[in-house]
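Down below is the structure, laid out as structure tokens.
A protein chain is absent from this complex, but the other protein chains hold their places.
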Amino acid sequence: MAEVLKKIKFEKWKGWLYLSPAIILLLIFTVWPIFNTIRMAFLEDFNTLQASRGAVFEIGFKNFEKVIGYKDFLTCLGNTMILCVLTVPLSTILALVIAVCLNSIKFLSRFIQTIFFLPYVTNSIAIGMVFAAMFNIVGSFLGTDNQIVQTWGIVNEVLRAFGMEPINWINSGSDYWANIWVMVIYIVWNALPFKILILLGGLQSVNKQYYEAAKIDGTSRIRTFTRITVPLLSPMIAYVVITGFIGGFKEYSSIVGIFGDGMGPAGEKGKLNTMVGYIYDSLSLHQGRASAAALILFGIIFIVTMINLYVSKKKTHY
Amino acid sequence: MKKRLVAFLLLVVMMVSACAGLTACGTPDDGKLHISFYHTMGQNLRDVLDRYIAQFEALYPQYKIDHQQIGSYDDVRDQIATEITVGNQPNIAYCYPDHVALYNLAYAVKTLDEFIDSTEVIERADGTTEILGLTEEQKADFIQAYYEEGRQFGDDLMYTMPLSKSTEVLYYNKTFFDACKAIYDAEFIKDANGNNVANPNYHNEIYNLKVPTTWDEMEETCAKIIAIENAKLSDADKAAGKKANVIPLGYDSESNWFITMCEQLKSGYTTLEGDEKFIFDNETNRKFVERFREWYTKGYVTTQEIHGSYTSSLFVEQGAGKTKSYMSIGSSAGATHQRPTADANGKYPFEVGIAPIPQADATNPKVISQGPSLCIFEDSAEEMKASWLFVKFLCTNIGFQADFSIASGYVPVIKSVDTDELYAEHLESADGGDNIAALSVKVCLAQEAYYYTSPAFNGSSAARDEVGALLQKCLLIKNVADVPAEIKKAFAEAIANCKYKAD
Partner (left out) sequence: MFDIKKISEKISSLFGAKKEQNDTSVLKTMEEKDMSRVNRTQRVVQVLVKIALYAFLLTMAVIVLFPFYWMLISSVKSLEEYNLSVPTLFPEAFHFENYVEGFKTANLGQLFLNTVFVGVVSTILSLVITVLSAFAFARLEFVGKNALFAALLATMMIPGELFTITNYQTINDFFGLKTLGNQIGSKFLQEIGNWQNTYTVLIVPFLVSVFYIYLLKQNFMQIPNELYLAAKVDGTTDIKYLWKVMIPLAFPTIISITILKMMGAWNSYIWPRLVANDDAHKLITNGLRGADFTVDSMVHYPRQMAAVAIVSLPLFLVFLFFRKYIMKGVSRSGIKG
């Protein structure tokens, strides 16, 4: 009898035993950090060096004030926003067009699909180095009267072949918007595969009869696209936009790939730094501010996601 | 079933902890007191260090020195700053004054005064003895300016011991300078048929190249070099508006350049007097930055960050059609990097000359003092004592100081190195080729009276980074209507950044 009771009792708790490795690890590496980050963010000027000798920190909002009032942080915030606002719509629209085209062909479809998926299986730092090499100019004093150029780089050669002026994309003295466009091109290139895959999956599950109906009605292709495809795909579009924004606000390693750890062109470190980059920069000396910045980032992502969800609920046809 | 399940879970836990355990093996218990030492030495210097560690351990067999190269100076700083927070710092480390100020946020650096003044007698394994502290002769043997650097933290306590020093020097392409001077001096030259004809460039001022000693002369020299190189272009190239592929001067460290200018102009960089620590935003400094920006737009000068790699690469460049420079300002300890690659016969394509860097005011010469010091971290009394003995050994040992200098181009910190015959021989052999390190040491030794250091405090290292970035930023300002206003803005931002980081 006692034996059976014991067994029943064990059955009731057995699940926890199976889950124990996961729970223990999550407690240490996920749950505790959440609490600790909040704690550090509200301890004024908290840093581990002073903490290690038992210094006492006051509780307050000073870390947040400092971070928000710091110009470099605003630069990081601005860069992140600009990249998000440019890359998410661009990559989504491009992915949508490609997915629709892919969906309407048969011959070579799988082959082309595989090509479009290739950027996904690359190391974003490694291929970033390839992009950097493509945009790189070997030379000095670019943009001054005395500029010395050895090699314009392949991208500029293509521009020149079309009779355009070469552009200083990523080298010292380069223009901010030139830098941004290089990043946009790279990030979009990198983001396409996932979006195409999701949207194509969505398209393939769309009931063909709507298209038949439209065809019979003699609806133009563009109209079919905007009036049928987009509404039907709206859940998938919402999904790629939301994940796109979340990923966009965490942009970091693609910039390291192009510009290196300096997060900017030669001579202008930090010009293209992002929120995540800012957090990592503060990590070794100003942990309180890093925590505050991380919470701000979380807040922004949370708000943007909520807005996205709200908008997509209104616009999405389920 | 239960048992098996439990056993299985145990296995998982064991696998995880085995991973953790992997780290735990590795230090055999040999009964010795292990002293850890972080530095940035390359292989050739580690070889020197290993030789002298062996000597030290022969004297003190109870100690074992474990040394480790940790990337760059910044890497050493970052790693130790993290390790201090969990009490895992090494015993001894390479340090710059900034680093000590940082570590002291956690009160982690041991003050050395009680060791220096100690008269405790220590027995050594070879039967001899030494006192724990420094003798009067040893103290006097140090070059005073270097020794006093350990005391610059505002509380008159000694935190560091100097290990070796260096400064910045001007490397110039001696072959090129001499050749230009020869053109200037020659009344006649040989034409294609070997006949003497009048030299069209005889006493043509642009060929009158002198090694610049002031920044004004530097400006002149840069302009001349560009003119000389432009004159070499073919008529077709000239007609096409082509310009010579030359950058007369490369300056490796933007931070050093800025700080040195502040010292030379006495215009102020950072200070510990008064409320305001960062005083570099002033008219004089903005003026010199504006001047150098003009140099940059005229193509006179580039720097390491803007160029993308050490400017010595431009200086040693020999390839046809490649951008070359004829002067390079860099660390005296990097002389071997400023020497071009020798050909198969061991002949160098050009001879390197080394001179002091240009000055703003010839009556008030100032050159930066850099190079590593050593600091000891708080730990058990026994470990700190052993660490001190080792630090003292390295800093006062003539053989080590001499060999280290020969291997690196750093300057020894004690005067008695002069008595070392091998070292004297080494200095004697100084030239602009094989023995370039000796030449650079010689140039440094001649300038010892002009060394300056900047105050070290929490945030001084941020200031250093900021002024370097500031100079880069200003050099790159495009041709806009109001350059001074842009520069003013950049200065104000740099001050704000310093305050944010120091706070």
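Side notes on the structure shown:
Note that the chains are named A and B in the order they appear, and that numbering of residues resets to 1 at the start of each chain.
The criterion applied here is as follows: a residue touches a chain if its C-beta (ideal position, glycine included) is under 8 Å from a C-beta of that chain, and two chains touch if they have at least 3 such contacts.
Note that the structure is predicted; figures quoted are calculated from it, not measured.
Counting contacts over the entire complex, the absent chain touches A, B.
If you put the missing chain back, the residues of chain A touching it would be 11-16, 18-19, 21-23, 25-26, 28-34, 36-37, 40, 48, 97-98, 101-102, 104-105, 108, 112, 114-127, 129-131, 133-134, 138, 149-154, 157, 189, 192, 194, 197-198, 201, 207, 209-210, 213-214, 216-217, 219, 221, 227-228, 231-232, 235, 239, 243, 246-247, 249-250, 252-253, 256-257, 260-261, 276, 279-280, 283, 287, 290-291, 294-295, 297-298, 301-302, 317-318.
In the full complex, the hidden chain is touched by chain B at residues 1, 4-5, 8, 12, 15-16, 19-24, 26-27, 29, 71, 75, 82-83, 85-88, 309-310, 312-314, 316-317, 341.
Criterion: only the chains that are shown with their structure count from here on.
In the complex of the two chains, the chain A residues touching chain B come out as 10, 14, 17-18, 20-21, 45, 47-53, 66, 70-72, 139-141, 143-146, 148, 150, 171-173, 266-270, 284-285.
Those residues of chain B that touch chain A in the complex are listed here as 2, 5-6, 9, 12-13, 16, 78, 81-82, 84-87, 102-103, 105-108, 243, 245, 247, 296-299, 302-303, 305-308, 321-323, 469, 472-473, 475-476, 478-479, 493, 496-497, 500-501, 503.
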